[in-house]
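For this view, one protein chain was removed and the others were kept in their places.
What follows is chain A.
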Amino acid sequence: MTARSVAMTIEQVAVRFGGLVAISDMSFTVGEGEIVSLIGPNGAGKTTAFNVMTGFLTPSAGRVTYRDTALNGLKPHEIADLGLIRTFQRTSVFPNDTVYDNLLIGLHRQGRVRLLDAILGLPGARASERKLRQRASELIEWVGLERRAHDLAGSLSYGEQRLVGVALALAAEPSMLLLDEPVSGMNASETHRFVELIRSIRDRGITILLVEHDMPMVMTVSDRIVVLNYGRIIAEGTPDVIRNDPAVIEAYLGHGAARA
């Protein structure tokens, strides 16, 4: 095994909504700088797992630890403060602002100045504002949306909105990024560019946890894959191992994807 240190530990997490068991018993780890994918059929509990890791949902049992901090009981914005940032399946942008202003909102964590300084327009606040504007432009460039910077985010195509969502997440300076089905709705060439983007994010030392349906994409980009079915982990390993795991093939992938 690699000598990588562990970033996130999920220990025996269970989530029940009344009588419905969304996750029965889930344990796995994500190493620093690793790209791990969480896959499984619809309703397998992937998004639920995401919600637990980012504080939007409190698990019925078990615990999630990120860099030695237990996340149980923390509010989402406090978890964001730890550097754990997520994107969303559907609601990925602030639709009535321009892409540029979206990024400025996303840079909230970097722009904390005292209220009075901001109102009086003191030099400190202005310098911080300048820095934010520059950072926003950089991030827009990074995801390749320069031409759309001054369009309303709500008017962008689905794929472009996904990119805004990722840029927003990056704006929060994550040390770990959780991407919830980032390429759904993208065409093949958009997906290809997105894979490149994910790699460049990882190359900056950001750990990535991915939930995705697009099997070829998952197989290409992941270091390790965790397969979830009916709320429990049925397999875990490198893409090659997963591809050839009979349980996975039977439960989920099918022959077509297994050849991918």
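Note that in this section contacts are C-beta pairs under 8 Å (C-beta built on N, C-alpha and C of every residue); 3 or more make two chains touch, one makes a residue touch a chain; residues count from 1.
Note that in this section contacts and distances are computed from a predicted model.
K.L.:
So one subunit is absent here. Using its UniProt record, which name fits best from "Branched-chain amino acid ABC transporter permease", "Glycine--tRNA ligase alpha subunit", "Cytochrome c oxidase subunit 1" or "SUF system NifU family Fe-S cluster assembly protein"?
P.N.:
Per the UniProt record, the undisplayed chain of the complex is "Branched-chain amino acid ABC transporter permease".
K.L.:
Of the residues A:Phe28, A:Tyr66 or A:Phe88, I need the one that contacts the missing chain.
P.N.:
Residue touching the chain left out of view: A:Phe88.
K.L.:
Of the residues listed, A:Leu104, A:Met176, A:Val227 or A:Ala251, which one is in contact with the missing chain?
P.N.:
The single option touching the absent chain is A:Leu104.
K.L.:
Sort through A:Pro41, A:Gly62 or A:Pro76 and give me the one touching the missing partner chain.
P.N.:
Touching the chain that is not displayed is residue A:Pro76.
K.L.:
What residues on chain A make contact with the chain left out of this view?
P.N.:
Counting only chain A, the missing chain is touched by 54, 56, 75-77, 80-81, 85-88, 91-98, 100-101, 104-109, 111-113, 115, 118-121, 125, 129, 132, 150-151, 165, 168-169, 171-172.
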